[in-house]
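Partial complex: the chains shown occupy the same locations as in the complete assembly.
Chain nomenclature is as follows: A and B, assigned in order of appearance, with residue numbering initiated at 1 for each chain independently.
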């Protein structure tokens, strides 16, 4: 695989801005080679759905500017759609057990929750904070706006709060291996 | 207990796994003859199964019943076999072949898991400016309902379900029962022997015990005609015989 393809793969996966120096280090090449490969990548992406975005010495991949309208429409559609059973399940676990790890959400639901968590984040129903116990992980908690939408001033006003939390804690405490 | 047998919670070796191991150990093809050959060894393992895991035992006994059928046909060729039983035997052969193929393939899958990977974009990175967008479904009563359901469906502390399994009689106790009743009656038919055993598994286990005694030469089994009952007699020469 050539250098251009490697850069494209890294930028695609990272989904955040990287400097030319970052790329040079990751790929064990000098910055001049990286800069040349970035030129080639820009040309290769011409007419495609994604483009190379440059900002000072930082680069990242983004959707082509001509796609702006389409993406805006998609965002609107996404927000208008119901969150469904998966969304309600994930939301209740975050409400009753938050701040909570994804592992506990997954275990409680019995399925993997990564896509639905993103959806709830985009909708501003939950937010994530760094896990003090594990710097690489996150904890999810309800937003204040969600609480006021539900008309509760604090979490303990949720229906049956004490009993549900005790039950959830009892069952999940010893079971999560992640 | 045979050292190759291990029951591990969540990842136990099932009856097909055991049966396949027995056939492959002897470098045999999967067919009726090889299954009759390994039936005894399989039933030995069945005797050693630990008590608390009734569901696992249930899985084993179902396979055991078919093996006993195959074994008894090989011992008593006159035994009448229904077409349903023929199908049962054919089905076991197929299941074992199927399982063998899956197990073979799973080792390719294990190796494939070590090859280079495909990585996806981290979708969480896309959350830049969240726009608060609740939907009408998000209400306290709806959330309450959902959390109750989740709590109910959580796996309980004991992972394996222990219900739904018929009570099983240990092979040892059936052999003891058979011996005791033989002593008093001297000669009895298999129908008498199983008459107060209503469920299929008890009959199967009884039949297994009978075959075991037959093999050990403790009883003689006669069957006057193709569809008649099997007669069981002790081989004690001091007692009078009839039938």
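Keep in mind that, in the parts below, a contact is a pair of C-beta atoms (placed from the backbone, for glycine too) under 8 Å apart; a residue touches a chain by one contact, two chains touch by 3 or more.
Predicted, not measured: the structure shown is a model, and the values here were computed from it.
Beyond the single copies displayed, the complex in its entirety has a chain composition of A x2, B x1.
One rule holds for everything that comes next: only the chains that are shown with their structure count from here on.
A straight line joining the Cα centres of chain A and chain B is 46 Å long. The touching residues of chain A, when paired with chain B in their complex, are 9, 12-13, 15-16, 79-85, 88-89, 91-93, 95-96, 108-110, 114-115, 117-118, 121-125, 127-128, 143, 145-146, 149-152, 158-160, 164, 167-168, 171-172, 174-175.
Against chain A, in their complex, chain B makes its touches with residues 119-127, 130-135, 137-144, 146-148, 150-151, 153-157.
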